[in-house]
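Take a look at the following structure, please.
For this view, one protein chain was removed and the others were kept in their places.
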Amino acid sequence: MRPETLAWIILLLPLASAAAITLLTRRQRRLSAALSIGAVAVGFVASLLLTRSFGALAPRDGEFLLASVRWLEVGPLTVDLGLRLDALSNLMLMMVTGVGLMIHLYSRGYMADDASYSRFFACLSLFMFSMLGIVLASNFVMMFVFWELVGVSSYLLIGFWHERASAADAAKKAFLTNRLGDFGFLLGIILVWGALGTVDFAEIQRTLESDPTALGALATLGGVLVFMGTMGKSAQFPLHVWLPDAMEGPTPVSALIHAATMVAAGVYMLARAFFLFDLPAAWPDCLSFLAGISALDIIAWIGGITALLAALMAVQQSDIKRILAYSTLSQLGFMVMAIGCAKPDAGMFHLITHAFFKALLFLGAGSVIHALHHEQNIWKMGGLAARLPVTTWTFVVGTLALCGVPPFSGFYSKDGILAAAESRPLLFGLAILVAGLTTFYMARLYFVAFAGTPRDSHVAEAHESPGVMLWPLRWLAIASILGGFWGIEHTLQTVLAPAAGHGAAGHGAAGGFFATLLAPFGHAPLAACLGLFATGFGFALAYSLYASAPAQDPLPARLGSLARWMRDKFYFDELYDVLVRVTHDAAAAVADWVDRWLVAGLLVRGTLGGVDVCGRILRLVQTGNLQTYAFLAAAGLVLVLWVMLL
Amino acid sequence: MNASLLGPELVIVGLGLALLLLDLMVPPERRRWLGCVAAATVFALCTYFIAQSGRTGEVQTAFGGMYVLDGLAVYFKALFLLAGGVVLLLAVDWTDHAGHAVTEYFVLILFALAGMMLCASAHDFATLYVSLELVTVTFYVLTSYQRDHVASLEAGVKYLILGALSSAFLVYGIALCYGAAGTMSFTELASQSPALAGSKLFQLGMLLVLGGLAFKVALFPFQVWAPDVYEGSPAPTTAFLAVGSKAAGLVLMVRLFGSVLPDLTLKWEPLLMVISGVSILYGSLCAIPQRSLKRLMGYSSIANGGLLMMGLAAASKAGSAAILFYLAGYLFTVVCAFVVASVVVQRLGTDDLTALAGLHRRSPMLAASLTLSMVSLAGVPPLAGFFGKFVLIRALVEQGASFPGWYVLIAVALAGVVISFSYYFRVIKAIYWSGETAEAPPLVLSPLVQAALVLCLAGMLALGILPSFVWEAAVAAVAGLRL
Amino acid sequence: MTGMHIGLEHYLFVSAALFCLGLLGVVLRRNLLVLYMGLELMLNASNLALVAFSRFLNHLNGQVMVFFIITVAAAEVAVGLALIVALYRKRQTAHVEDLASLKL
Partner (left out) sequence: MSPLIWLFALPLLGALGLLFVPASRTVLIRRIALVITGVVAFLALDLLSDFDAAAPGAGGYRFVQQIPWVPSLGISLHVGVDGINLGLLVMGALVAFAATCVSREIQQRTKEYYVLLLLMVGGILGTFASLDIFFLYVFHELALVPTFLMIGIWGRGEKRGYAAFQITLYLTLGALVALVGLVALYLQSGLATFDLVKLTEHLAANPIPAARQAFIFPWLMFGLGVLVSLWPFHTWAPLGYGVAPTATAMLHAGVLKKFGLYALLKVAIPLLPEGAKLWMPWLAWLCLGNILYCGWVAMRQRDLNLLIGNSSVAHVGFVFLGLASLTVIGVTGAVVVMVAHGFLAALSFALSGWLYGQTRSLDMTRMGGLLQRLPFAGSVMVMAMMAGCGLPGFGNFVGEVLVLFGGWKSPVLICGGLLDFRWFVAAAAWGALIVAAVYMLRGIRTIWHGDLAEDWKGVVDPAGGWRKMPFVLLLGALLVTGVWPRLLTDRIEPGARRVVEAVEASRPAPNLASGSPTP
């Protein structure tokens, strides 16, 4: 089968499944699940097949296939419904469909008791369609379209239990925060189109490569605006507030959307459109005080700040899913930072490995929650290792990968990021600190929830989840372990390094297994060593605090108000509430007041009333008295005579 | 000398006299047939004139130029006859219920009709005065016809005194004009038109004449009588007053200002604009709080007078043609409203808007007729009123190209029309969705009323949907004007 | 003979004065009948003006017009008086103020 056809199948099958479930099989639960899982499975197989005909793992330099239909053609604006197949998208396809398949399977068990089982799978399929659309999009408008669709499917899934006020609020918040990012994204797209006359990635890339100043004074602004899309979708500071709340959704959703795939879309977009950010700094006159700051600088720092803030917040959370959510935030910050440091390959590599182990961690957390009847507070757990053996070992694998312990996949990808940051000492220090913090809070999570003795009666009654939930855990654990060796890094370097302008470094796949195993120590020894040291330090710290299975968190006592600030997420939610209230809500209140009292009241009703009163006054002339009439007529006539003749 | 031109007027007068004689012989219960005969004759004459209107062109005069039969006269005569015919139908039904001596009422209508027809042909101040007085004096009686109703008497007296006052102004104006021009013949006045436009004495006289005519059309400053008289008079009288009397005043104005004294018209454009603007606003504003249907129509009549006057103020053939067309539509519309008002007053004893509640259930036809009539008055397509307003606005905008001050008048007219929507549509509201009276019995309409309504509705719709025929006739009728 | 020459303006002045008097009568007097007389006065003022013009213009039309006016006035009076009498019978009054049931 031709690769274009395969790509269309991969994209459209989930949509067909979503439509079929919504329209036809809403009442047949098993059929709905089968449709949805089947769509992803076929997608996964097709993605694998694509590598054969296309060669994701042995890519040829810079080639891509395009399958497109003209979607819109108005005047100078043409937009294709285009699928761009290259190694990057192919890799993402495999990751999205692969992880997606695991999570779909897992959901069959996790959601088994839910009344809206079919709706869940319909939403999942819709999400898969949108996500694959982002991956395959060949131009900015298409990407924006699927960007928004991903947003809405995320909205639907976060608010899946819409009868719960907290879920409904979280869904709303997620959508609106994303919209803020999309606002900048869309403006950025329009800006780029306005300057270059096209929205197609390849064409923009060609133009910008031949003339990096083609965007003129708007270059950096355009980049930053487009980056706003990432800030929303990948929950970067300051738009990070929605992601922790999004944990109100079912846990498979958290794993799929809010850990592995959707939130990674922002990073993917940065990598996909890297040519747009990697431009010399240029600002319009009105923003000349920013001169010299390039888009990548801004991206790197936003990523770094997000990574640090989120890691700090994670330290003091007690909800198992929230800890993972902040961890996700922090890791996303890492990826963005890597791209900001002009190493999109490192960011993307971490994206893939992170997808494996973060999905694993979330599914593991889901398994715990499932076993504990929806208890999510880690301080009511403890001693789970004994009750849930499979969940525990897979969770530990995920944790190790996340902490960056060799030879787990996270080590390699995180190392790439640390190496990328080496050129910027401040960011590098920050990244090392975050690496330490990551280990600290993950170790804390493990010690409190899994080690020690049960703190709650639920734990004692807990049973391991059914096989349909455990198998995905096992597979993902394998992927988390092996993710570093599959040559993903090499592929990404081949695809993205030229775009980053650094030439193919060539390390990674060269040499044998041990060479690969130890590669990080070879090409960036400082980063690898410091990273390992931070990991070890973080673990030691967590061990000293939590290994004794305390009943309460000892940290607040030591850190005082800082711990409170961490726990309360540095009061961003409250700050934003106030901000929205004094700006947008105030504007709405003023507009409403003006509308009610000035426009509808004074202007409209006032005119009506005024005319009415005029009429009532004027008709007092009609006294009914004959002589008044005669007098008025005569006086009027005299008036006319006087005016006309004198 | 071509006295045969007067044939139609003579037929009408003769018919009136014959009816008076027949009245002595016909038993009271059969007298309504006399009205029907009168209406039939009038309609027949009307058809004759409509057929005639195609053959305008040559202008025929009689009595040494005191009487003229041209396109304008033919058009208006057809209009008067049509109005007279429908009003006669209505009168028959009304007298059926009022229980008065009937024949005199028909005869008076016929005499007033004859007076109006003479107005259309008046071509000399003497004919003007006499024909106008024939109308006025007859209406004194027609308004106060219900002698046992104080309201009717009061309306009669008011109309009498104010009408006489306006006649006095008119006559004094005629005297001064005569003094200034040395002639009363319109033909001779027309030949001196440029010179007369500069004469103060003549202007004074013409202003007084204008005042006298303004009374007929219910224009500022002679507009105050209309609501009182409309309210107090019997419905058929009011209908005839609103259409016939107004049209009689207008035809004289069009003739005087359009054909005889065009120079004066151009000079007085601002005055005419002010008169129409003030009338529109006065009528529209005062009507807003109005609760009585007939009185409402009185104020509406003032506003419509102002609208018609705009066409004259435009001092163009398009404007005059617009007046003619508007009047034709206005005829059907207003008569329709008064047919309904007449039935409502007879059956329900009041014309207060609250009495209309549930009318749509009691008589869908009455309700629909009154609704369409109000809608047409407001000027909504596809009814006659819309096209009338359309051609009026067109005439005004045409002038606006040369002098932007016209847009002020246009704005005033628009304001007036918008205000008028509020009271016309309140009538509709009263019919369709205010305080339902559940047990109200249905109102059965007599065939005559039905015929009158059908005629009016057909006219309203025809003039709105297929305005071409009447519009071409109106354009042809004003072809002879010197504007 | 020290007769003074009576010119057109004199007639017109008298006529105008008569007219104004009549108008004042209409506007000021309360009794319908008196009010009606005022109206007749105004008509006669016109008659006077017409006759004067006719005389000074050497033109007979004005004089003829006067006949018409007198005739019409007679008709008007006939109808008017009948009306006022009818009203008086009904209401036992001929005062203008009592005649204000139709208003606003």
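Labels for the chains are A, B and C, by order of writing; each one numbers its residues from 1.
Keep in mind that, in the parts below, a contact is a pair of C-beta atoms (placed from the backbone, for glycine too) under 8 Å apart; a residue touches a chain by one contact, two chains touch by 3 or more.
Quantities reported herein were computed from a predicted structural model and do not represent experimental measurements.
Put simply, the hidden chain is in touch with A, B once you look at the whole complex. Looking at A:34, A:49, A:112 or A:168, the residue that reaches the missing chain in the full complex is A:168.
Among the residues A:34, A:49 or A:176, only A:176 touches the chain that is left out of the figure. Screening B:73, B:189, B:248 or B:475 for touch with the missing chain picks out B:475.
Of the options B:195, B:418 or B:444, the residue whose C-beta touches the omitted chain is B:418. Between the chain not shown and the residues B:377, B:410, B:460 or B:478, the one that touches is B:410. The missing chain lies against chain A, touching residues 70-77, 141, 144-146, 148-149, 152, 159, 162-165, 167-169, 171-172, 175-176, 179-180, 182-183, 186-187, 190-191, 193-194, 584-585, 587-592, 594-595, 599-600, 603-604, 608.
Within chain B, the residues in touch with the undisplayed chain are 360, 371, 375, 378, 380-382, 386, 390-391, 393-394, 397-398, 400-401, 404, 407, 410, 414, 417-418, 421-422, 425-426, 428-429, 432-433, 467-468, 471-472, 475.
Definition applied: only the chains that are shown with their structure count from here on.
Taken pairwise by the contact criterion, the protein chains are fully connected, each one touching every other. Of all chain pairs, the one linked by the largest number of contacting C-beta pairs is B-C.
Note on chain placement: the centre of chain A and the centre of chain C lie 97 Å apart, centres being C-alpha means.
For chain B, residues touching at least two other chains, in rising order: 157-158, 161, 165, 169, 227-228. Residue numbers of chain C whose C-beta contacts span two or more other chains: 23, 26, 35, 99, 101-103. Looking at the complex, you find that chain C touches chain A at residues 23, 26-28, 30, 35, 96-97, 99-104.
By the touch criterion stated above, chain A contacts chain B in their complex at residues 611-612, 614-616, 618-619, 621-622, 624, 626, 628-630, 632-637, 639-641, 643-645. Listing the residues of chain C that touch chain B in their complex gives 8, 12, 15, 19, 22-23, 26, 32, 35-36, 39, 42-43, 45-47, 49-50, 52-54, 57, 59, 61-62, 64-65, 68-69, 72, 75-76, 79-80, 83-84, 86-87, 90-91, 99, 101-103.
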